[in-house]
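Omission of a single protein chain aside, the complex is shown with its protein chains in their original locations.
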Amino acid sequence: MNLTLKIWRQQDANTKGKMVDYPISGVDEDMSFLEMLDVLNEDLISKGEEPVEFDHDCREGICGACSLQINGEPHGPDRGVTTCQLHMRMFNDGDTITIEPFRAKAFPVIKDLIVDRSSFDRIQQAGGFISVNTSGNTIDANAIPVNKHDADDSFAAATCIGCGACVAACKNASAMLFTSAKVSQFALLPQGRVEATDRVLNMVRQMDEEGFGNCSNTGACEIECPKGISLENIARMNREYIAASVKK
Amino acid sequence: MSGMLNSTIARKVAMSLSALFLLIFLLQHFIINFTSVISENTFNELSHFMGTNVLVQFLMQPILIFAVVFHFVMGFILEIKNKQARDISYASYKGSANSSWVSRNMIYSGLVILAFLVLHFIDFWFPEINHKYIEFAPEDPTRYYHELVEKFHNPIRVGAYVIAFVLLALHLLHGFQSAFQSIGVSNKFNATLKSIGKFYAIFIPLGFIFIALFHFFNH
Partner (left out) sequence: MAIFDSNIPQGDLAKKWTNHKNSIDLVNPANKRNIDVIVVGTGLAGGSAAATLAELGYNVKTFCYQDSPRRAHSIAAQGGINAAKNYQGDGDSTYRLFYDTVKGGDYRSREANVYRLAEVSANIIDQCVAQGVPFAREYGGLLDNRSFGGVLVSRTFYAKGQTGQQLLLGAYAAMNRQINRGKIQSYNRHEMLDIVIVDGKARGIIARNLVTGQIERHSAHAVVVASGGYGNVFFLSTNAMGSNVTASWKIHKKGAYFANPCYTQIHPTCIPVSGDHQSKLTLMSESLRNDGRIWVPKKKEDAEAIRQGKLKPTELAEEDRDYYLERRYPSFGNLVPRDVASRAAKERCDAGFGVNKTGEAVFLDFESAIMRYGKEQAIIHGNPNASEKEIRELGEKVVENKYGNLFQMYEKIVDENPYKTPMKIYPAVHYTMGGIWVDYNLMTTIPGCYAAGEANFSDHGANRLGASALMQGLADGYFVLPYTIGDYLAQDIRTGKIPTDSPEFDEAEKNVRDQIAKLVNNKGNHSVDYYHKKLGKIMWNKCGMARNAQGLQEAITEIKELREDFYKNVLVPGSAEGKNSELEKAMRVADFLELGELFAKDALHRNESCGGHFREEYQTEEGEALRDDENFKYVAAWEYKGQPSEAVLHKEELEYKNIELKTRSYK
């Protein structure tokens, strides 16, 4: 396959960036999208140019490091996959592919396609935990029975990989799906109920401080989420938040 | 209650509550207007009641005005905040791949509805207020029907009316279910809420359009 790539290039956070065109040939349809970028980078290096920087690590769809807005969608046109699992067979010979960083004020660009998602870490630090000591003197695991459906829903929420596709897809750059997934994971478990009130208030406060937008329930986040995190989590967080605000 | 309107969720909840109030108001408004198609007397009676009842006039009306103004002002505030949350826009953004046009364009359908409301106020509300509370004109319980019919003589006004209600339908198509999501109603009711929402969003505006056209063609 021969393709034209339109890629956002930006030297660092303080420099202005721009879209640059790169023709690329010899792309195999069995390649992953990132392997295609590897080929481009090898070519750029051999020409003495600086390769395109992008985040990636596990390349099996679980670490959440890879990002990229591909042809206007986070993680590209395929569903239920991250960019590292997107394969070139989704594209056709002669296609032009636009590749941009995830865009949000709370995700400033570090270089080229790499953005800083530490705002997500700070949301988690504000309350995404259960305050138990790791001393090993906790009660026996089976002393806390959990309804299987709640446990399954909690797990489903906990599979969020923190990639930021929800924010990237949202027209408002809202982080509600991400935040609500963590709130939900704990809200559904008896262990997590103890601190539920403080958790939701603190995490939402931090989410707002980071400058994410408001949720207008377009549902784009759920569609683009590589792990299929459900909008139900947002509804649950809204409930939790209202209840917590009344309580406090 | 910790600084209610300072958080994104609180703002959305407030948006949703005002919307729910407006939904009820709209239904009520529709029912009364629809009687004009069936019976001039019923319409006049109901209108007279609404126009003269103290509770309606001095409690419900201010709340309604507040809700309308609040809904619009908050809509603009949210829109501005949302725009600020993405300071550099995408060169390529494919919203159609993951969301409906109506859900992404509430601000535009809302603006058209706002423009219509301005017209509506000029047409009905200002003359009404002027009539009752400035000129203190004597109340004629049968005047309402004629005032209504008279407005629907002008084809331009009827056209604007129709366009506004089409946009209102679009606004409601997303807004109805969205309001419930914002206040945290479980998604297990989604299918039901979406069906009711769709029915409401299409039936009510269509009904208003019908009323307008009915009077336009019958008088």
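To keep things simple, chains are lettered A and B as they appear, and every chain counts its residues starting from 1.
Please note the rule applied: contacts are C-beta pairs under 8 Å (C-beta built on N, C-alpha and C of every residue); 3 or more make two chains touch, one makes a residue touch a chain.
From a predicted model like this one, the values you see are computed outputs, not experimental measurements.
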Notebook entry, point to check: For the chain omitted from this view, which of the shown chains does it touch?
Noted result: A
Check: Given the contact definition stated above, which residue among A:71, A:98, A:154 or A:217 touches the chain not shown here?
Finding: A:154
Margin query: Looking at the full complex, which residue from A:20, A:144 or A:246 touches the chain that isn't shown here?
Written below: A:144
Check: Per the definition of touch given earlier, which of A:7, A:70 or A:126 contacts the omitted chain?
Finding: A:126
Item checked: Contacts of subunit A with the absent chain, listed as residue ranges -> 11-12, 28, 30-32, 34-35, 38-39, 42, 44-46, 48-51, 53, 55-65, 78, 80-81, 85, 87, 89, 110-111, 114, 116-118, 120-121, 124-136, 138-142, 144-148, 151-152, 154-155, 158-159, 161-162, 185-186, 189, 191-192
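Following the convention adopted for this analysis, only the chains that are shown with their structure count from here on.
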Notebook entry, point to check: If you average the CA atoms of subunit A and of subunit B, how far apart do the two points sit, in angstrom?
Noted result: 37
Check: In their complex, what parts of subunit B are in touch with subunit A?
Finding: 1-2, 4, 6-13, 78, 81-82, 84-95, 97-100, 103-104, 106, 174, 177-178, 181-188
Check: For the complex, which residues does subunit A have touching subunit B?
Finding: 6, 8, 19, 69, 71-73, 77, 98, 100, 103-106, 169, 171-174, 176, 201, 204-205, 207-208, 211-220, 223-224, 230-232, 234-242, 245-246, 248
